[in-house]
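Take a look at the structure set out below.
Yeah, one chain of the complex is gone here, protein chain that is, but the others are all in their spots.
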Amino acid sequence: MSSVQSIIDALCEKALHPDRTVAESCKQAGKEAVGFYLYAPEELAYAAGFLPVGIWGGSTEIKLADRYLQGFCCSIMRADIEYGMRGTYNRLRAVMLPTVCDTLKCICENWKVAVPQVPIIPVVYPQNRTLPAGEEYLREEFSRVRRELEDLAGQSVSDAELEAAFAVYEAWREAMRAFTKVASTHPQTVHAKARHLIIKAGSFMDKAEHTREMIQLTRLLAELPEETCAVRAVATGLVGEPLGVLDSLRENDVAIVADDLAQESRQFRVPARAEGDALSKMVWRIADQKGCPFLYEPEKTRGQKLIDLVKENKADAVITLQMKFCDPDEFDYPIYKAELEAAGIPLLYLEVEQQMDSFGQIGTRIQSLAEMLL
Amino acid sequence: MYLGIDIGSSSSKAALLDDGKKILGTKIVNLGTGTKGVYEALENLYAEAGITRADVRYTVVTGYGRLLYKDADRQITEITCHARGMHFLMPQVRTVVDIGGQDSKVIRLDEDGTVRNFVMNEKCAAGTGRFLEVMARVLGCSIGELAVLAAQATEDVAISSVCTVFAESEVISQLSQGAHPNDVACGALRAVAKRVAGLCGRVGMEPEVAMSGGVALNATMVRILGEELGCDVTPAPDCQAVGAIGAALLAREFYRKANPVETA
Partner (left out) sequence: MESALTSKQLLAKLQEEHYAGAMQAKKEGKLVAWATSICPQELLETLDIDVVYPENHAAAIGARKDAPQFIANAEGKGYSADICSYARVNIGYTDIQFSEAENIPMPDLIFCCSNICNTALKWYENLAKLLHIPLVMFDMPFNHTFDIPEHSIRYMRGQIEHAIAQLVEITGKKFDYDKFGEVMKVSSDAALWWRRATDLGRNHPSPLNGFDMFNYMAMIVCARGKESTRDLFKLWHDEMAEKVRLGIGPWKEGEEKYRIMWDGIACWPHLSVTYKTLKKYGINMVTSTYPESWTIVYEKNDLDGMARAYSANYANRNLDYGTGNVIKLVRDFDLDGIVYHSNRSCKLMDFRQYEVQRRIEDATGVPSVVFDGDQTDPRVFSQAQYETRIQALVEMMEKNKIKKQRGDLK
């Protein structure tokens, strides 16, 4: 029987080697992979017999992408174009990218030219997503994506297959929510870096397989005595990277006990509504997502959501992992910063890029936060 | 006796404190991390106080080079140390500005001297000592001379570029168009002051504002920063040693906490 540590180690290993993991997952499931970033109708690709895998950039030297993008472009997207041009993504049958910010609009367009060997399927999410016209539009947009995936697969997707795929994803999301809850009481075993990698591994595995691992891990973890740490923090931003930041958190005994990261909880925190068919449920999951910088929300509830997360998880502080040049996140920051200040919650702002190699100053800031909260 | 060491990118500072929180001495050597600077500072300090290393009960090290120094009992960030040192020297201060060679920081203090909040410059060098170094190089002088030049300026030459590379070419073209080096030097100080003022805004500055670190010796810089902030800025006494003094105070605190009987 697997121990907690061996499951964690195995998942971390998978997350650290996406290339190998994707190859193994494809082989095991007998499927071909389709890439996605941020939000994408993964269930459609899954139903069409593909293995959806995350393309979240990476820490690599940017050379080829300079042909298309200025240096002040978000480092995740620069890395994605770089990998695409370099051939790293040649295994993918297609990629689905959501048009939720100005940069992504341009990336979809450049992709057509820069990475012609991997077809791009842009997914235009409506910003007025709670209006009936917006819901109807998204349904039609998903239907278009479904047709493109069907063409790619050379077979049509039945409604039953889509329902089944949705069920796989919904089970995964439930397992992930259960895991993050238990992980928050075990901040040593599930330290910042392990937490990130365990979740990220799901990006490169068959979701059914990842769900099985997560259920077992959560069950074993719950049997262990609860643990303490110096600082319990809530992370917000795009991704919990680069890893150097997480190393620094661990060195200072700062744990991430809950998150509002695009790559992590925002992928699974919204449960499906009970009614409707799979397509409607997919549309409503977008309508019901709140406090996300990429989805229009005039009430801007992100600050309140962070305050709630702090309270629910007995956290001491919020850490902003600001991916440099990510406009939507940068616009939200001053608003929730003021709200957290008013609520008396300490906030640490860390500006990060994927291609960072020096973590000295970041380490100083994290250590200072820990000293401040002593 | 308690020892505080602050190893910066271009200088090393040390401070010695007794049980009654009296500062027995401070030493500054203009050699930073990775050099013999810190050992030189300690040697001088011990000699002057007439003590040996064995008399030191506890050592706290801080600054950019703190992680590489192995002889301390504990390492603490410069944020916490500057805050502690400043509160000890000037208890009325609520905002501390430190323009360092690599990093600039602004720290908000509570009434009891604890850190409420802090901000540091981002990766970009504008607003740090590095920017002044580049400007000094263009003007063919040292950072110290930059202050002397700026003090004699009759007007400001606006350096609007935030990017250090752009600012360099901007300054070269200003000079070639006949701008006086004094005025350019003054413009360089103002450019840094503007960036630091931005950090002050982000941290929610409150008076009084004081400056620590070597740049506080530059009276022109202190004046310009005050103009940009719209309030008085006071240089801390023994400004270069504020971080080391803070570290020494923390050393005393940690020791007393660990040995309550002996120090009661």
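Each chain gets a letter, A and B, in the order it is written, and its residues are counted from 1.
Criterion: contacts are C-beta pairs under 8 Å (C-beta built on N, C-alpha and C of every residue); 3 or more make two chains touch, one makes a residue touch a chain.
Here the structure is a predicted model, which is why all the values come from computation and not from measurement.
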Chains shown that the absent chain touches, full complex: A, B
Among A:112, A:219 or A:273, the residue in touch with the chain that has been omitted: A:112
Hidden-chain contact residue, picked from the options A:55, A:79, A:100 or A:370: A:100
Sole residue of A:30, A:132 or A:344 that reaches the chain not shown, by the stated touch rule: A:132
Chain A residues touching the omitted chain (full complex): 67-70, 72-73, 99-103, 105-110, 112-113, 122, 124, 126-128, 131-134, 136-137, 140-141, 144, 293, 296-300, 322, 324-325, 327-328, 330-335, 337-338, 349
Chain B residues touching the omitted chain (full complex): 160-163, 166, 169-170, 172-173, 194, 197-198, 200-202
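By definition in this document, only the chains that are shown with their structure count from here on.
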Contacting residues of chain B [partner chain A, same complex]: 64, 67, 76-80, 102-103, 114-120, 122-123, 204
Chain A residues touching chain B - in the complex, by the definition given at the top: 324, 341, 346-347, 349, 351, 353, 360-361, 363-365, 367-368, 371-372
